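One protein chain is absent from this view; the other protein chains keep their places.
Chain IDs A, B and C follow the sequence of writing; residue 1 opens each chain.
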Amino acid sequence: MLENRHRELGLSDEEVMEMFKTMLLARKLDERMWLLNRSGKIPFAISCQGQEAAQVGASFALNREKDYVAPYYRDMGVVLAFGMTAKELMLSSFAKADDPNSGGRQMPGHFGQKKNRILSGSSPVTTQLPHAVGVALAGKMEKKDFVSFVTLGEGSSNQGDFHEGLNFAGVYKLPVITMVENNKYAISIPYERQVASKNVADRAESYGMPGVTVDGNDPLAVYQAVKEARARAAAGDGPSLIEAVSYRLTPHSSDDDDSTYRGKSEVEEARKKDSIITFANYMRETNILTDDKEKLLVDEIMGIINEATDFAENAPYAEAEHALKYVYEE
Amino acid sequence: MLENRHRELGLSDEEVMEMFKTMLLARKLDERMWLLNRSGKIPFAISCQGQEAAQVGASFALNREKDYVAPYYRDMGVVLAFGMTAKELMLSSFAKADDPNSGGRQMPGHFGQKKNRILSGSSPVTTQLPHAVGVALAGKMEKKDFVSFVTLGEGSSNQGDFHEGLNFAGVYKLPVITMVENNKYAISIPYERQVASKNVADRAESYGMPGVTVDGNDPLAVYQAVKEARARAAAGDGPSLIEAVSYRLTPHSSDDDDSTYRGKSEVEEARKKDSIITFANYMRETNILTDDKEKLLVDEIMGIINEATDFAENAPYAEAEHALKYVYEE
Amino acid sequence: MPVMTYIQAITTALREEMQRDKKVFILGEDVGKKGGVFRATDGLYEEFGEDRVLDTPLAESAIAGVGIGAAMYGLRPVAEMQFADFIMPAINQIISEAAKMRYRSNNDWSAPITIRAPYGGGVHGALYHSQSVEAIFANQPGLKIVMPSTPYDVKGLLKAAIRDNDPVLFFEHKRAYRLLKGEVPADDYVLPIGKADVKREGEDITVITYGLCVHFALQAAEKLAEDGIDAHILDLRTVYPLDQEAIIEAAKKTGKVLLITEDNKEGSIIGEVAAIIAEHCLFDLDSPIQRLAGPDIPSMPYAPTMEKFFMMNPDKVEKAMRDLAEY
Partner (left out) sequence: MPVMTYIQAITTALREEMQRDKKVFILGEDVGKKGGVFRATDGLYEEFGEDRVLDTPLAESAIAGVGIGAAMYGLRPVAEMQFADFIMPAINQIISEAAKMRYRSNNDWSAPITIRAPYGGGVHGALYHSQSVEAIFANQPGLKIVMPSTPYDVKGLLKAAIRDNDPVLFFEHKRAYRLLKGEVPADDYVLPIGKADVKREGEDITVITYGLCVHFALQAAEKLAEDGIDAHILDLRTVYPLDQEAIIEAAKKTGKVLLITEDNKEGSIIGEVAAIIAEHCLFDLDSPIQRLAGPDIPSMPYAPTMEKFFMMNPDKVEKAMRDLAEY
């Protein structure tokens, strides 16, 4: 009985619809950004495409009113779920002054927004992991009931900070959930040349925490895994590692040409499992989605994106001298 | 049948005697260094005491004519087995010009001797691990049949370089053996506050290599584990992780006072398992050691140590201006 | 006024800040039960408990990174690097993360962490327990680097560092820990980060330095005074960003400048000091800008002959000061 899956997880039809809407908004925004890049309007784009299910499924399993997130550059789905708007994301893509992430100082994908408890991120990979552990430590010290959630790619799980951060979390049994979004590539390097363990989740044992590999194309599977991890964290049982396996549907970034290192057929194969399609199918089968509803939804989303694009394109850059501000507290 | 243990491993009585002699030499040298430190003759001492069995058992399982070793500061047993002499070790303790490790530039315990394929080590922990991986890579590239062997403490297994180095070795299936000498403390921090995994050997799975925990007080158990790992490495089956569990019988170093963080009774308890005693018992039971032989052995060793001490004490320091040499090739 | 050692001033500042503000906590290797390998955190574990004095795993990047995360949340972590030499694995977190946090988020986030580390030589510490590492960080806007020379400065500056809303590296000379004693007021005071301090007024030559070398210069100045040479001594205290105004003023005052560091010479802090002077008051100078520093070798060796050859001392300083005075 397909119908039971989301209900069994305690998710209402409306919540599932909200999840799908967030996934679709992420996908469509991402596609727009590539168009803007290819037409020379923005210098750079980096994608969530193929990872929306994991990002949104995980976010909905968290408490979006109080949990902290330390997303990585592909996590458009996470930051949308945590309250960043399409307009704000477009401001970032256009590097405009009102970009809440960085005021146009950082490249797109370098998220951060204090009011939504989205930690500021940088480019060197995996540095955010110890930060999320530190937030969890702070929460524990102050007896707060939030958890912190951090994501990274499977390639990034080979950085020293992964090891050092997770061991710290394990020793102190901190309420932090780490989700590795395994999209099978780190730029051109496939999983086998990158990670020596069979699964990234196998690494959990090194840190005395549970580790689980889930289908990253299935938002409900990811939802369930994160929900359980959050419950454990909230109960004082410490950290968890979750590996969400999907596929990077685009080149690494707008600067990359993936035809030099992987075949078209491989990508086509992966597209069949694209969550935007498969989850829509599930919703159709469970009567949450109909053609009419989908049309309305897409229209609404395209409206949002068009408005966001126009708004951001016409917004001003920061003044040149603004570069001098906020090196230190002022 | 106790008698069978070393024979079953293919070790002759003479080899066992040689192992014990190396262990005892390490222990007695170490004890002398503490005396020299306490009498103000050398500024610093750091011990192998409690880890001789693991160090010597492992070394004898290697090919001491061609394998490379990257020892850590407690590995007096390893470097003795690989050809460094008592005199040379004493020259290092006295910081004299003819110290082959560093010409008196580094503190004792910072081993290095090219002719014996002992890689030069530093103080920041775990940096030697990627070096050993690099040597293994070089050997593989040049189709040589040596393996490389690297050691570190259990606390040091939390450094990023542990993770990065072993993952590299795992991905490239390199002939490198890593032995963690788990002596239950990292200065004052006990295992539980340091390492989040149950055993350090559990971390092997993260790197797609076999991991095994052995009794570090039993040189034959360590011998066996390293022997097997070496065979695998030589056969092209890649790296291994071995955890040898024993106990640090001394304070961390001559600068440490361990009474501030651990009880005397705990240390006394551990002394009962001291390999210098237990292995001697095994050798007595297997008729390799007798009181007469032991007396002769101790006399020989004390003679070596006395001579080394006198020699090193009377040897000259490097001249002050020698400090300017060898920053770059000359 | 109470007299205490340099290291007691550190412990005192830490204790008072932890009493004052529940958000202040300590993390590092062996800082808890053992009270630190130098005993800088002695007694704090007993007083504040294991929740506020954290013995961490042996992993400097995690110590810095977890501290930064806690600081982003709003706590006030004081992280200890056991030796300054072992800060290297944490550099990515310090330079890429802490230093750039406020800037990259356009003032939305900040990382008010203090990172303490014992540096410096003359303790038979050899290559990896003697280094001066400040120059590595002294080109990174967003960071502040404090290197106090007296117990009085230690207390006031460490308190200021902990209260500062940006990351501060606080380097303590390990040879000074028990060697130096001085009067330290019992009350709660802070000293301004970013300000140099005139440690001796003088008219004939200007010495600009920091850390232990301040004392070598003060000792030498007393000897020179006997010969009628009056040295002006400026203690940088904060080595990044530098107090340009104070440097310029001190250089102009006598027109003869000697810069001293215990670090090896090329690329050290005093190069920047020289550049500031050469840029702003070249025509006020009566002699070339002199630099006294360690030789350009990778830190000081263990053997006493070679360690002494490297390490700064009052004699070397006195000689350089006399040479300059005679110029």
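One rule holds for everything that comes next: contacts are C-beta pairs under 8 Å (C-beta built on N, C-alpha and C of every residue); 3 or more make two chains touch, one makes a residue touch a chain.
A quick note: this is a predicted structure, and the numbers were derived from the prediction, not measured.
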item: Contact set of the excluded chain (shown chains only); value: A, B, C
item: Hidden partner chain, touching residue among C:54, C:81 or C:135; value: C:135
item: Residue in contact with the excluded chain [from C:4, C:72, C:220 or C:297]; value: C:297
item: Contact partner of the left-out chain, one of A:6, A:74, A:105 or A:184; value: A:105
item: For chain C, the residues touching the chain missing from this view; value: 61, 85, 88-89, 91-92, 95-96, 99-100, 103-104, 127-128, 135-136, 138-142, 240-242, 263-264, 266-275, 277-283, 285, 287-291, 296-299
item: Absent-chain interface as seen on chain A, which is shown; value: 43-44, 95-97, 102-107, 110, 122-125, 155-156, 158-161, 186-189, 193-195, 255-256, 260-261, 317-324, 327
item: Positions on chain B where the hidden chain makes contact; value: 68, 70, 99-103, 105-106, 110, 112-114, 119-120, 122-124, 127, 129-139, 141-142, 160-161, 163-165, 167-168, 171-172, 325-330
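As a convention for this text, only the chains that are shown with their structure count from here on.
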item: Remotest chain, chain C as reference, centres from CA atoms; value: A
item: Intercentroid distance (Cα basis), chain B paired with chain A, Å; value: 45
item: Computed distance of Cα centres, chain C from chain A, in Å; value: 41
item: For chain B paired with chain C, centre-to-centre distance based on mean C-alpha positions, whole Å; value: 37
item: Contacts with two or more other chains, residues of chain C listed in rising order; value: 57, 59, 61-62, 89
item: Interface hub residues of chain B, defined as touching at least two other chains; value: 158-161, 193-195
